[in-house]
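Shown here: the complex without one of its protein chains, the others still in place.
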Amino acid sequence: MDSRRADRIATTVFWAVGLITLGILLFIILEIFGRGLITALSPSFFAGKPEAREAGGGIWPMIASSVYLAVLTMLISLPIAVGAAIYLAEFSREGRLNRFIRFCLDSLSTLPSIVFGIFGMTIFVIKFRWSYCLLAGACTLALLTLPILLRSTEESLRQVPLTYREASMSLGASRWTTVRKVVMPTAMPGIISGTILPVGRIMGEAAAIIYTTGLFVRTIPKSPFDPAAPLAGYIWYAQTEAMVPDYRRIVNGGAAMLLILVFLINFAARRLAKYYSKRKSLGG
Amino acid sequence: MKRISNAAASPRTGKPPLFARAALLIAVLLLVSLPAACSIRGAGVVRIAGSTTLLPLVQDGADRFMDMRGDRTVLVQGGGSSVGIAQLKEGIVDIANSSRELKPDEDDGRLMDHRIALDVIAIVVNPGVGVDNLTREQVKGIFTGAIANWREVGGEDAPIITVVRDKASGTREMFDEIALDKEDSVASAIECNSNGIVRQTVASTPNSLGYVSIGYADASIRAIKYDGVAPGTESAKDGSYPLSRYLHMFTSGEPREAAREFIDYVLSEEFQTEVVSQEYIPVIGL
Partner (left out) sequence: MARERYIKVLLFACASLSFLAILLIFLFIFRESLPAITKGGFPNLFLSATWDPDKGRYGMLAFLNGTILTTLGGLVLGAPLGIGTAIFLDQVAPRRMGNIIRRGVELLAGIPSVVIGWFGLTILVPFIARVTNSAGYGIGAASVVLAVMVLPTITTLSAETLRSLPPELKEASVSMGATRWQTIRGVLLPAGREGILVAVILGMGRAIGETMAVQMVVGNSRQLTFSLTRGTGTLTSRIVTDMGEATGVFRSALFAQALVLLILAMLLIISIRLITRQKER
(Lines give C-alpha, C1' and ligand atoms only; values in the text may rest on other atoms or scores of the structure.)
Protein backbone atom coordinates (compact mmCIF):
# COMPACT_ATOMS: atom_id res chain seq x y z
CA MET A 1 0.00 0.00 0.00
CA ASP A 2 1.65 3.16 -1.09
CA SER A 3 1.77 6.05 1.23
CA ARG A 4 -0.78 8.14 -0.59
CA ARG A 5 -3.42 5.48 -0.39
CA ALA A 6 -2.66 4.95 3.25
CA ASP A 7 -3.05 8.65 3.76
CA ARG A 8 -6.42 8.74 2.07
CA ILE A 9 -7.71 5.76 3.99
CA ALA A 10 -6.48 7.29 7.20
CA THR A 11 -8.15 10.58 6.38
CA THR A 12 -11.42 8.82 5.72
CA VAL A 13 -11.16 6.97 8.99
CA PHE A 14 -10.50 10.16 10.88
CA TRP A 15 -13.41 11.88 9.23
CA ALA A 16 -15.62 8.96 10.20
CA VAL A 17 -14.45 9.13 13.78
CA GLY A 18 -14.99 12.86 13.94
CA LEU A 19 -18.46 12.54 12.50
CA ILE A 20 -19.39 9.76 14.92
CA THR A 21 -18.33 11.92 17.84
CA LEU A 22 -20.22 14.85 16.39
CA GLY A 23 -23.24 12.62 15.98
CA ILE A 24 -23.14 11.50 19.60
CA LEU A 25 -22.77 15.08 20.81
CA LEU A 26 -25.60 16.37 18.68
CA PHE A 27 -27.87 13.53 19.67
CA ILE A 28 -27.43 14.02 23.39
CA ILE A 29 -27.41 17.81 23.39
CA LEU A 30 -30.40 18.05 21.08
CA GLU A 31 -32.29 15.49 23.17
CA ILE A 32 -31.68 17.42 26.34
CA PHE A 33 -32.59 20.76 24.82
CA GLY A 34 -35.48 19.28 22.92
CA ARG A 35 -36.99 17.95 26.08
CA GLY A 36 -36.18 20.72 28.44
CA LEU A 37 -35.14 23.99 26.87
CA ILE A 38 -38.58 25.54 26.88
CA THR A 39 -39.00 24.62 30.52
CA ALA A 40 -35.55 25.87 31.39
CA LEU A 41 -36.11 29.26 29.84
CA SER A 42 -39.49 29.90 31.37
CA PRO A 43 -39.15 32.40 34.20
CA SER A 44 -41.43 30.52 36.57
CA PHE A 45 -38.98 27.69 36.36
CA PHE A 46 -35.55 29.19 36.50
CA ALA A 47 -36.48 32.01 38.81
CA GLY A 48 -38.95 30.12 40.96
CA LYS A 49 -38.66 28.20 44.18
CA PRO A 50 -38.93 24.41 44.32
CA GLU A 51 -42.04 22.68 45.54
CA ALA A 52 -41.98 19.75 47.89
CA ARG A 53 -45.12 18.03 46.75
CA GLU A 54 -47.06 20.24 44.40
CA ALA A 55 -46.39 20.72 40.73
CA GLY A 56 -44.94 23.90 39.34
CA GLY A 57 -41.75 24.26 41.32
CA GLY A 58 -38.71 26.15 40.13
CA ILE A 59 -34.96 25.81 40.47
CA TRP A 60 -33.55 29.23 41.20
CA PRO A 61 -31.95 28.34 44.57
CA MET A 62 -30.41 25.32 42.87
CA ILE A 63 -28.82 27.40 40.15
CA ALA A 64 -27.39 29.81 42.69
CA SER A 65 -26.13 26.88 44.78
CA SER A 66 -24.42 25.24 41.82
CA VAL A 67 -22.60 28.40 40.83
CA TYR A 68 -21.63 29.23 44.40
CA LEU A 69 -20.38 25.68 44.89
CA ALA A 70 -18.33 25.66 41.70
CA VAL A 71 -16.67 28.97 42.56
CA LEU A 72 -15.93 27.90 46.11
CA THR A 73 -14.50 24.57 45.02
CA MET A 74 -12.20 26.14 42.47
CA LEU A 75 -11.05 28.72 45.00
CA ILE A 76 -9.95 25.92 47.27
CA SER A 77 -8.56 23.41 44.84
CA LEU A 78 -7.00 25.59 42.14
CA PRO A 79 -4.33 27.24 44.29
CA ILE A 80 -3.37 23.98 45.91
CA ALA A 81 -3.33 22.10 42.62
CA VAL A 82 -1.34 24.77 40.82
CA GLY A 83 1.05 25.18 43.70
CA ALA A 84 1.65 21.48 43.99
CA ALA A 85 1.99 21.14 40.22
CA ILE A 86 4.56 23.93 40.10
CA TYR A 87 6.47 22.29 42.88
CA LEU A 88 6.43 18.89 41.21
CA ALA A 89 7.25 20.17 37.77
CA GLU A 90 9.77 22.89 38.52
CA PHE A 91 11.28 22.62 41.92
CA SER A 92 11.52 19.04 42.91
CA ARG A 93 13.91 16.51 41.59
CA GLU A 94 12.45 14.01 39.21
CA GLY A 95 12.67 10.83 41.18
CA ARG A 96 10.80 8.00 42.74
CA LEU A 97 8.91 10.16 45.21
CA ASN A 98 7.52 12.25 42.38
CA ARG A 99 6.50 9.25 40.36
CA PHE A 100 4.88 7.79 43.43
CA ILE A 101 2.88 10.95 44.06
CA ARG A 102 1.69 11.01 40.47
CA PHE A 103 0.76 7.38 40.72
CA CYS A 104 -1.25 8.00 43.87
CA LEU A 105 -3.01 10.90 42.21
CA ASP A 106 -3.95 8.85 39.18
CA SER A 107 -5.24 6.07 41.38
CA LEU A 108 -7.21 8.51 43.49
CA SER A 109 -8.94 9.88 40.43
CA THR A 110 -10.59 6.51 39.92
CA LEU A 111 -12.38 6.43 43.23
CA PRO A 112 -16.16 6.59 42.91
CA SER A 113 -17.50 9.99 43.82
CA ILE A 114 -19.72 8.44 46.43
CA VAL A 115 -16.69 7.38 48.44
CA PHE A 116 -15.52 10.98 48.42
CA GLY A 117 -18.98 11.91 49.55
CA ILE A 118 -18.94 9.55 52.52
CA PHE A 119 -15.40 10.64 53.36
CA GLY A 120 -16.42 14.28 53.21
CA MET A 121 -19.44 13.60 55.34
CA THR A 122 -17.44 11.76 57.97
CA ILE A 123 -14.76 14.44 58.21
CA PHE A 124 -16.42 17.76 57.41
CA VAL A 125 -20.05 17.24 58.29
CA ILE A 126 -19.60 15.10 61.37
CA LYS A 127 -16.08 15.41 62.74
CA PHE A 128 -15.67 19.11 62.09
CA ARG A 129 -19.33 19.57 63.00
CA TRP A 130 -20.05 21.80 60.06
CA SER A 131 -23.28 19.93 59.30
CA TYR A 132 -24.57 20.03 55.75
CA CYS A 133 -23.16 23.09 54.08
CA LEU A 134 -21.53 24.43 50.95
CA LEU A 135 -18.08 24.40 52.47
CA ALA A 136 -18.27 20.69 53.23
CA GLY A 137 -19.31 20.06 49.65
CA ALA A 138 -16.64 22.37 48.28
CA CYS A 139 -13.87 20.69 50.26
CA THR A 140 -15.10 17.29 49.19
CA LEU A 141 -15.31 18.29 45.54
CA ALA A 142 -11.90 19.94 45.81
CA LEU A 143 -10.51 16.56 46.80
CA LEU A 144 -12.36 14.97 43.93
CA THR A 145 -10.96 17.33 41.32
CA LEU A 146 -7.51 17.68 42.80
CA PRO A 147 -5.96 14.78 40.88
CA ILE A 148 -7.16 15.83 37.47
CA LEU A 149 -6.42 19.52 38.06
CA LEU A 150 -2.96 18.79 39.32
CA ARG A 151 -2.11 16.43 36.51
CA SER A 152 -3.42 18.64 33.73
CA THR A 153 -1.68 21.69 35.20
CA GLU A 154 1.51 19.73 35.45
CA GLU A 155 1.16 18.62 31.84
CA SER A 156 0.68 22.22 30.77
CA LEU A 157 3.80 23.22 32.64
CA ARG A 158 5.81 20.39 31.23
CA GLN A 159 4.85 21.32 27.73
CA VAL A 160 6.59 24.65 28.07
CA PRO A 161 9.85 24.04 26.19
CA LEU A 162 12.97 23.65 28.24
CA THR A 163 14.65 26.32 26.16
CA TYR A 164 12.39 29.01 27.60
CA ARG A 165 13.52 28.18 31.11
CA GLU A 166 17.15 27.92 30.14
CA ALA A 167 17.05 31.26 28.38
CA SER A 168 15.56 32.92 31.41
CA MET A 169 17.96 31.40 33.87
CA SER A 170 20.91 32.20 31.70
CA LEU A 171 19.95 35.83 32.07
CA GLY A 172 20.35 35.44 35.79
CA ALA A 173 16.75 35.00 36.88
CA SER A 174 16.09 32.88 39.90
CA ARG A 175 14.04 29.74 39.60
CA TRP A 176 10.91 31.26 41.01
CA THR A 177 11.16 34.32 38.84
CA THR A 178 11.54 32.09 35.82
CA VAL A 179 8.43 30.22 36.82
CA ARG A 180 6.45 33.31 37.51
CA LYS A 181 7.42 35.36 34.52
CA VAL A 182 8.17 32.84 31.84
CA VAL A 183 6.74 29.40 32.48
CA MET A 184 3.42 30.34 34.05
CA PRO A 185 2.30 32.86 31.45
CA THR A 186 3.19 30.42 28.70
CA ALA A 187 1.31 27.61 30.36
CA MET A 188 -1.58 29.78 31.52
CA PRO A 189 -3.90 29.18 28.55
CA GLY A 190 -3.42 25.47 28.97
CA ILE A 191 -3.98 25.68 32.71
CA ILE A 192 -7.18 27.64 32.31
CA SER A 193 -8.45 25.26 29.64
CA GLY A 194 -7.59 22.50 32.04
CA THR A 195 -10.07 23.87 34.49
CA ILE A 196 -12.97 23.58 32.09
CA LEU A 197 -13.30 19.83 32.43
CA PRO A 198 -13.22 19.77 36.26
CA VAL A 199 -15.71 22.62 36.47
CA GLY A 200 -18.03 20.64 34.26
CA ARG A 201 -17.52 17.68 36.53
CA ILE A 202 -18.28 19.78 39.61
CA MET A 203 -21.49 21.13 38.14
CA GLY A 204 -22.61 17.64 37.23
CA GLU A 205 -21.64 15.90 40.43
CA ALA A 206 -24.49 14.52 42.48
CA ALA A 207 -23.28 11.60 44.60
CA ALA A 208 -20.63 13.52 46.51
CA ILE A 209 -22.79 16.48 47.39
CA ILE A 210 -25.82 14.52 48.56
CA TYR A 211 -23.93 13.60 51.68
CA THR A 212 -22.21 16.90 52.25
CA THR A 213 -24.14 19.85 50.90
CA GLY A 214 -27.79 19.04 50.78
CA LEU A 215 -30.59 17.75 48.65
CA PHE A 216 -33.55 20.05 48.89
CA VAL A 217 -33.13 23.57 50.15
CA ARG A 218 -35.51 26.33 49.25
CA THR A 219 -33.31 29.26 50.17
CA ILE A 220 -30.34 30.74 48.40
CA PRO A 221 -27.19 30.08 50.39
CA LYS A 222 -25.64 33.23 51.78
CA SER A 223 -22.55 31.87 53.39
CA PRO A 224 -20.34 28.84 52.88
CA PHE A 225 -21.82 27.39 56.06
CA ASP A 226 -25.36 27.38 54.73
CA PRO A 227 -26.85 24.17 53.40
CA ALA A 228 -27.59 24.25 49.71
CA ALA A 229 -29.00 22.06 46.99
CA PRO A 230 -26.94 22.21 43.81
CA LEU A 231 -28.75 21.51 40.59
CA ALA A 232 -27.26 18.11 39.75
CA GLY A 233 -28.21 16.69 43.13
CA TYR A 234 -31.70 18.12 42.81
CA ILE A 235 -32.14 16.50 39.40
CA TRP A 236 -31.16 13.20 40.93
CA TYR A 237 -33.62 13.75 43.73
CA ALA A 238 -36.39 14.56 41.27
CA GLN A 239 -35.72 11.31 39.42
CA THR A 240 -35.55 9.09 42.43
CA GLU A 241 -37.53 10.25 45.41
CA ALA A 242 -39.56 13.31 44.61
CA MET A 243 -43.27 13.00 44.84
CA VAL A 244 -44.19 15.99 42.73
CA PRO A 245 -46.33 14.92 39.80
CA ASP A 246 -44.30 16.96 37.32
CA TYR A 247 -40.96 15.39 38.18
CA ARG A 248 -40.22 14.68 34.54
CA ARG A 249 -40.55 18.35 33.74
CA ILE A 250 -38.13 19.20 36.52
CA VAL A 251 -35.59 16.63 35.37
CA ASN A 252 -35.71 17.72 31.74
CA GLY A 253 -35.74 21.43 32.51
CA GLY A 254 -33.01 21.05 35.12
CA ALA A 255 -30.77 19.13 32.75
CA ALA A 256 -31.23 21.75 30.04
CA MET A 257 -30.48 24.54 32.50
CA LEU A 258 -27.37 22.74 33.69
CA LEU A 259 -26.17 22.49 30.13
CA ILE A 260 -26.71 26.21 29.65
CA LEU A 261 -24.76 26.98 32.83
CA VAL A 262 -21.87 24.76 31.84
CA PHE A 263 -21.82 26.35 28.41
CA LEU A 264 -21.65 29.84 29.91
CA ILE A 265 -18.86 28.91 32.32
CA ASN A 266 -16.88 27.19 29.56
CA PHE A 267 -17.33 30.22 27.37
CA ALA A 268 -16.05 32.52 30.10
CA ALA A 269 -13.08 30.30 30.82
CA ARG A 270 -12.10 30.18 27.19
CA ARG A 271 -12.34 33.94 26.90
CA LEU A 272 -10.01 34.18 29.85
CA ALA A 273 -7.55 31.77 28.30
CA LYS A 274 -7.53 33.73 25.07
CA TYR A 275 -6.98 36.97 26.94
CA TYR A 276 -3.97 35.45 28.64
CA SER A 277 -2.38 34.16 25.49
CA LYS A 278 -2.87 37.56 23.86
CA ARG A 279 -1.06 39.25 26.72
CA LYS A 280 1.72 36.76 26.44
CA SER A 281 2.21 37.34 22.77
CA LEU A 282 2.31 41.07 23.34
CA GLY A 283 5.31 40.55 25.55
CA GLY A 284 3.66 40.56 28.96
CA MET B 1 24.04 39.15 41.20
CA LYS B 2 21.83 40.47 38.49
CA ARG B 3 18.18 39.70 38.91
CA ILE B 4 15.17 40.43 36.82
CA SER B 5 13.00 42.67 38.91
CA ASN B 6 10.25 40.81 40.63
CA ALA B 7 8.36 43.15 42.87
CA ALA B 8 5.45 41.39 44.47
CA ALA B 9 2.91 43.11 42.27
CA SER B 10 4.57 44.32 39.18
CA PRO B 11 2.31 46.45 37.03
CA ARG B 12 3.23 44.35 34.00
CA THR B 13 1.75 41.08 35.16
CA GLY B 14 -0.28 43.02 37.66
CA LYS B 15 -1.08 40.27 40.16
CA PRO B 16 0.36 38.97 43.38
CA PRO B 17 0.90 35.21 43.47
CA LEU B 18 -2.20 33.22 42.71
CA PHE B 19 -2.41 31.49 46.04
CA ALA B 20 -1.94 34.65 48.05
CA ARG B 21 -4.96 36.12 46.36
CA ALA B 22 -7.00 32.99 46.80
CA ALA B 23 -6.03 32.63 50.44
CA LEU B 24 -7.07 36.20 51.01
CA LEU B 25 -10.40 35.58 49.35
CA ILE B 26 -11.07 32.48 51.40
CA ALA B 27 -10.17 34.31 54.60
CA VAL B 28 -12.52 37.15 53.72
CA LEU B 29 -15.31 34.76 52.86
CA LEU B 30 -14.94 32.86 56.10
CA LEU B 31 -14.82 36.05 58.14
CA VAL B 32 -17.93 37.36 56.48
CA SER B 33 -19.75 34.14 57.04
CA LEU B 34 -18.88 33.77 60.69
CA PRO B 35 -21.80 35.80 62.02
CA ALA B 36 -24.13 34.02 59.61
CA ALA B 37 -22.81 30.65 60.70
CA CYS B 38 -23.49 31.47 64.30
CA SER B 39 -27.09 32.37 63.58
CA ILE B 40 -27.74 29.02 61.94
CA ARG B 41 -26.97 27.31 65.16
CA GLY B 42 -29.61 29.18 67.11
CA ALA B 43 -32.19 27.63 69.38
CA GLY B 44 -34.99 28.12 66.90
CA VAL B 45 -33.39 25.86 64.31
CA VAL B 46 -34.42 22.27 63.80
CA ARG B 47 -32.02 20.08 61.83
CA ILE B 48 -33.36 16.93 60.22
CA ALA B 49 -31.69 14.35 58.01
CA GLY B 50 -32.24 10.77 56.92
CA SER B 51 -34.40 8.81 54.56
CA THR B 52 -35.00 10.38 51.20
CA THR B 53 -38.35 8.60 51.09
CA LEU B 54 -39.60 10.89 53.85
CA LEU B 55 -37.99 13.97 52.37
CA PRO B 56 -40.95 15.29 50.36
CA LEU B 57 -43.37 14.78 53.22
CA VAL B 58 -41.20 16.24 55.95
CA GLN B 59 -40.08 19.09 53.69
CA ASP B 60 -43.69 20.00 53.06
CA GLY B 61 -44.32 19.91 56.78
CA ALA B 62 -41.27 22.10 57.30
CA ASP B 63 -42.50 24.67 54.80
CA ARG B 64 -45.93 24.88 56.40
CA PHE B 65 -44.47 24.95 59.88
CA MET B 66 -42.14 27.80 58.96
CA ASP B 67 -45.04 29.70 57.42
CA MET B 68 -46.87 29.40 60.71
CA ARG B 69 -43.92 30.15 62.93
CA GLY B 70 -41.69 32.86 61.54
CA ASP B 71 -39.19 32.44 64.33
CA ARG B 72 -38.46 28.84 63.55
CA THR B 73 -36.22 27.35 60.87
CA VAL B 74 -36.42 23.72 59.82
CA LEU B 75 -33.68 22.28 57.60
CA VAL B 76 -34.34 18.91 56.02
CA GLN B 77 -31.73 16.80 54.25
CA GLY B 78 -31.43 13.33 52.81
CA GLY B 79 -28.62 10.79 52.90
CA GLY B 80 -30.55 7.68 53.86
CA SER B 81 -32.06 6.32 57.05
CA SER B 82 -28.76 4.92 58.30
CA VAL B 83 -26.97 8.20 57.72
CA GLY B 84 -29.69 10.10 59.51
CA ILE B 85 -29.67 7.85 62.54
CA ALA B 86 -25.88 7.96 62.73
CA GLN B 87 -25.92 11.74 62.62
CA LEU B 88 -28.65 11.85 65.24
CA LYS B 89 -26.50 9.91 67.64
CA GLU B 90 -23.58 12.24 66.96
CA GLY B 91 -25.71 15.23 67.75
CA ILE B 92 -25.43 16.75 64.29
CA VAL B 93 -29.17 16.65 63.71
CA ASP B 94 -32.17 16.87 66.02
CA ILE B 95 -34.43 14.47 64.16
CA ALA B 96 -33.65 11.46 62.00
CA ASN B 97 -36.12 10.50 59.26
CA SER B 98 -36.28 6.78 58.80
CA SER B 99 -38.22 4.46 56.54
CA ARG B 100 -37.29 1.47 58.64
CA GLU B 101 -37.12 0.29 62.22
CA LEU B 102 -33.97 0.63 64.27
CA LYS B 103 -31.42 -2.08 63.88
CA PRO B 104 -30.27 -3.77 67.10
CA ASP B 105 -26.76 -2.32 66.86
CA GLU B 106 -28.15 1.19 66.39
CA ASP B 107 -30.33 1.15 69.46
CA ASP B 108 -28.45 2.82 72.29
CA GLY B 109 -31.47 2.87 74.53
CA ARG B 110 -31.93 6.61 74.20
CA LEU B 111 -33.54 6.89 70.78
CA MET B 112 -37.23 7.76 70.81
CA ASP B 113 -39.49 6.62 68.03
CA HIS B 114 -42.19 8.92 66.64
CA ARG B 115 -44.29 7.24 63.98
CA ILE B 116 -45.63 9.79 61.59
CA ALA B 117 -47.34 7.86 58.80
CA LEU B 118 -48.21 4.44 57.49
CA ASP B 119 -46.84 3.67 54.04
CA VAL B 120 -48.67 1.26 51.75
CA ILE B 121 -46.56 -0.74 49.30
CA ALA B 122 -48.18 -1.63 45.99
CA ILE B 123 -47.04 -4.32 43.60
CA VAL B 124 -46.75 -2.73 40.18
CA VAL B 125 -46.31 -4.04 36.66
CA ASN B 126 -45.41 -2.60 33.30
CA PRO B 127 -48.57 -1.35 31.56
CA GLY B 128 -48.10 -3.96 28.84
CA VAL B 129 -48.54 -6.83 31.26
CA GLY B 130 -52.00 -8.33 31.13
CA VAL B 131 -52.20 -9.67 34.68
CA ASP B 132 -54.43 -7.97 37.23
CA ASN B 133 -54.04 -9.97 40.37
CA LEU B 134 -51.47 -12.26 41.92
CA THR B 135 -51.96 -14.59 44.83
CA ARG B 136 -49.57 -14.67 47.71
CA GLU B 137 -47.99 -17.90 46.50
CA GLN B 138 -47.59 -16.52 43.01
CA VAL B 139 -45.90 -13.36 44.24
CA LYS B 140 -43.55 -15.37 46.41
CA GLY B 141 -42.81 -17.73 43.55
CA ILE B 142 -42.07 -14.96 41.11
CA PHE B 143 -39.75 -12.98 43.34
CA THR B 144 -37.81 -16.02 44.52
CA GLY B 145 -37.38 -17.27 41.00
CA ALA B 146 -39.58 -20.36 41.19
CA ILE B 147 -41.95 -18.86 38.63
CA ALA B 148 -40.10 -17.38 35.67
CA ASN B 149 -42.65 -16.86 32.93
CA TRP B 150 -45.81 -14.77 32.82
CA ARG B 151 -47.54 -17.70 31.16
CA GLU B 152 -47.54 -19.55 34.47
CA VAL B 153 -49.67 -16.90 36.14
CA GLY B 154 -52.16 -16.20 33.42
CA GLY B 155 -50.24 -13.82 31.22
CA GLU B 156 -48.46 -14.02 27.90
CA ASP B 157 -45.52 -16.22 27.10
CA ALA B 158 -42.71 -13.96 28.21
CA PRO B 159 -39.97 -14.13 30.86
CA ILE B 160 -40.72 -12.18 34.01
CA ILE B 161 -38.25 -9.45 34.87
CA THR B 162 -38.29 -8.76 38.59
CA VAL B 163 -37.40 -5.39 40.02
CA VAL B 164 -36.63 -5.09 43.71
CA ARG B 165 -35.25 -2.53 46.16
CA ASP B 166 -31.74 -2.55 47.57
CA LYS B 167 -30.90 -4.86 50.42
CA ALA B 168 -30.75 -2.21 53.11
CA SER B 169 -34.03 -0.59 52.13
CA GLY B 170 -36.81 -0.58 54.70
CA THR B 171 -39.29 -1.23 51.90
CA ARG B 172 -37.46 -4.34 50.85
CA GLU B 173 -37.07 -5.54 54.38
CA MET B 174 -40.79 -5.33 54.91
CA PHE B 175 -41.55 -6.94 51.56
CA ASP B 176 -39.11 -9.79 52.08
CA GLU B 177 -40.53 -10.46 55.50
CA ILE B 178 -44.23 -10.28 54.77
CA ALA B 179 -44.52 -11.32 51.14
CA LEU B 180 -41.53 -13.62 50.74
CA ASP B 181 -41.40 -15.17 54.21
CA LYS B 182 -37.85 -13.92 54.54
CA GLU B 183 -36.66 -15.78 51.48
CA ASP B 184 -34.27 -14.15 49.10
CA SER B 185 -35.05 -12.50 45.80
CA VAL B 186 -33.79 -14.23 42.69
CA ALA B 187 -30.22 -13.42 41.70
CA SER B 188 -31.25 -11.92 38.37
CA ALA B 189 -33.54 -9.34 39.96
CA ILE B 190 -32.76 -5.75 39.11
CA GLU B 191 -32.00 -3.76 42.25
CA CYS B 192 -32.95 -0.12 42.47
CA ASN B 193 -32.24 2.10 45.40
CA SER B 194 -35.28 4.32 45.35
CA ASN B 195 -38.97 4.37 44.59
CA GLY B 196 -38.48 6.65 41.64
CA ILE B 197 -35.98 4.35 39.93
CA VAL B 198 -38.24 1.34 40.48
CA ARG B 199 -41.02 3.30 38.88
CA GLN B 200 -38.88 4.28 35.91
CA THR B 201 -37.49 0.78 35.48
CA VAL B 202 -40.87 -0.92 35.58
CA ALA B 203 -42.33 1.72 33.30
CA SER B 204 -39.72 1.28 30.59
CA THR B 205 -39.03 -2.45 30.80
CA PRO B 206 -41.64 -4.69 29.19
CA ASN B 207 -42.75 -7.70 31.18
CA SER B 208 -41.41 -6.35 34.44
CA LEU B 209 -42.88 -6.11 37.90
CA GLY B 210 -41.76 -4.55 41.15
CA TYR B 211 -43.03 -2.79 44.28
CA VAL B 212 -43.25 0.87 45.25
CA SER B 213 -44.79 3.11 47.85
CA ILE B 214 -48.28 3.76 46.65
CA GLY B 215 -47.66 7.49 46.50
CA TYR B 216 -45.28 6.90 43.60
CA ALA B 217 -47.65 4.85 41.47
CA ASP B 218 -48.54 7.10 38.57
CA ALA B 219 -49.86 6.54 35.08
CA SER B 220 -46.62 5.03 33.79
CA ILE B 221 -47.07 1.84 35.80
CA ARG B 222 -49.99 -0.23 37.00
CA ALA B 223 -50.73 -1.36 40.54
CA ILE B 224 -52.19 -4.84 40.77
CA LYS B 225 -54.15 -6.65 43.46
CA TYR B 226 -52.45 -8.78 46.00
CA ASP B 227 -54.43 -11.89 46.92
CA GLY B 228 -57.49 -10.26 45.46
CA VAL B 229 -57.20 -7.08 47.51
CA ALA B 230 -56.37 -3.75 45.91
CA PRO B 231 -53.84 -1.59 47.77
CA GLY B 232 -55.41 1.43 49.41
CA THR B 233 -56.09 3.31 52.58
CA GLU B 234 -59.10 1.31 53.72
CA SER B 235 -57.71 -2.11 52.93
CA ALA B 236 -54.48 -1.32 54.71
CA LYS B 237 -56.33 0.04 57.73
CA ASP B 238 -58.56 -2.95 58.17
CA GLY B 239 -55.71 -5.34 57.61
CA SER B 240 -56.96 -7.03 54.46
CA TYR B 241 -53.94 -5.64 52.60
CA PRO B 242 -50.85 -6.66 54.53
CA LEU B 243 -48.02 -4.85 52.73
CA SER B 244 -47.43 -1.72 54.75
CA ARG B 245 -44.85 -0.22 57.07
CA TYR B 246 -44.44 2.78 59.33
CA LEU B 247 -42.41 5.91 58.64
CA HIS B 248 -40.48 7.19 61.63
CA MET B 249 -38.89 10.29 63.04
CA PHE B 250 -36.33 9.41 65.67
CA THR B 251 -35.02 11.72 68.35
CA SER B 252 -32.33 11.24 70.94
CA GLY B 253 -34.34 11.18 74.12
CA GLU B 254 -36.97 13.83 74.53
CA PRO B 255 -36.74 16.37 71.73
CA ARG B 256 -35.97 19.89 72.82
CA GLU B 257 -38.35 22.77 72.34
CA ALA B 258 -38.27 23.64 68.65
CA ALA B 259 -37.96 20.02 67.56
CA ARG B 260 -40.81 19.05 69.86
CA GLU B 261 -43.01 21.71 68.33
CA PHE B 262 -42.25 20.47 64.85
CA ILE B 263 -43.00 16.86 65.67
CA ASP B 264 -46.23 17.92 67.33
CA TYR B 265 -47.15 19.75 64.15
CA VAL B 266 -46.39 16.73 61.98
CA LEU B 267 -48.59 14.62 64.25
CA SER B 268 -51.32 17.24 64.36
CA GLU B 269 -54.72 16.48 62.93
CA GLU B 270 -54.39 19.30 60.41
CA PHE B 271 -51.16 18.04 58.87
CA GLN B 272 -52.13 14.41 59.02
CA THR B 273 -55.51 14.77 57.36
CA GLU B 274 -54.48 17.36 54.81
CA VAL B 275 -50.99 16.30 53.78
CA VAL B 276 -50.14 12.83 55.00
CA SER B 277 -53.36 11.38 53.71
CA GLN B 278 -52.44 12.34 50.15
CA GLU B 279 -49.91 9.58 49.69
CA TYR B 280 -49.83 7.77 53.00
CA ILE B 281 -52.11 6.75 55.81
CA PRO B 282 -52.29 9.13 58.79
CA VAL B 283 -51.24 7.59 62.06
CA ILE B 284 -53.78 9.46 64.11
CA GLY B 285 -56.61 7.35 62.82
CA LEU B 286 -55.00 4.07 63.77
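Order as written gives the chain letters A and B; numbering starts at 1 within each chain.
In the analysis below, a contact is a pair of C-beta atoms (placed from the backbone, for glycine too) under 8 Å apart; a residue touches a chain by one contact, two chains touch by 3 or more.
Treat the numbers as computed from the prediction; the structure is a model and nothing was measured.
Among A:38, A:71 or A:118, only A:118 touches the chain that is left out of the view.
Checked against the full complex, the candidates A:40, A:188 or A:262 give a single residue touching the omitted chain, namely A:262. For the chain missing from the display, the contacting residue among A:52, A:125, A:203 or A:228 is A:203, taking the whole complex into account. Of the candidate positions B:76, B:139 or B:161, contact with the unshown chain belongs to B:161. Although one chain is not shown, part of subunit B still touches it, namely residues 17, 19, 52, 79-83, 100, 103, 105-106, 161, 166-170, 184, 187-193, 197, 200-201, 204-206, 208.
As for the chain not pictured, it touches subunit A at residues 3-4, 6-7, 9-11, 13-15, 17-18, 20-22, 24-26, 28-29, 31-32, 79-84, 86-88, 91-92, 101, 103-116, 118-119, 122-123, 143, 146-148, 150-152, 155-156, 159, 161, 174-176, 190, 193-194, 196-197, 199-201, 203-207, 232, 235-236, 239, 251, 255, 258-259, 261-263, 265-266.
The definition used in the following text is that only the chains that are shown with their structure count from here on.
For the pair subunit A and subunit B, the distance between mean C-alpha positions equals 29 Å. Those residues of subunit A that touch subunit B in the complex are listed here as 52-53, 72, 75-76, 78-80, 82-83, 121, 125-126, 129, 131-132, 168, 171-174, 176-177, 180-181, 185, 210-211, 214-218, 222-227, 237-245, 247, 284.
Residue ranges on subunit B touching subunit A, taken from their complex, read 1-4, 6, 12-13, 17-19, 22-23, 25-26, 29-30, 32-33, 36-37, 40, 47, 49, 52-53, 55-57, 59-60, 63, 75-79, 83, 86-87, 90, 92-93, 193-197, 200, 215-216, 218, 275, 278-279.
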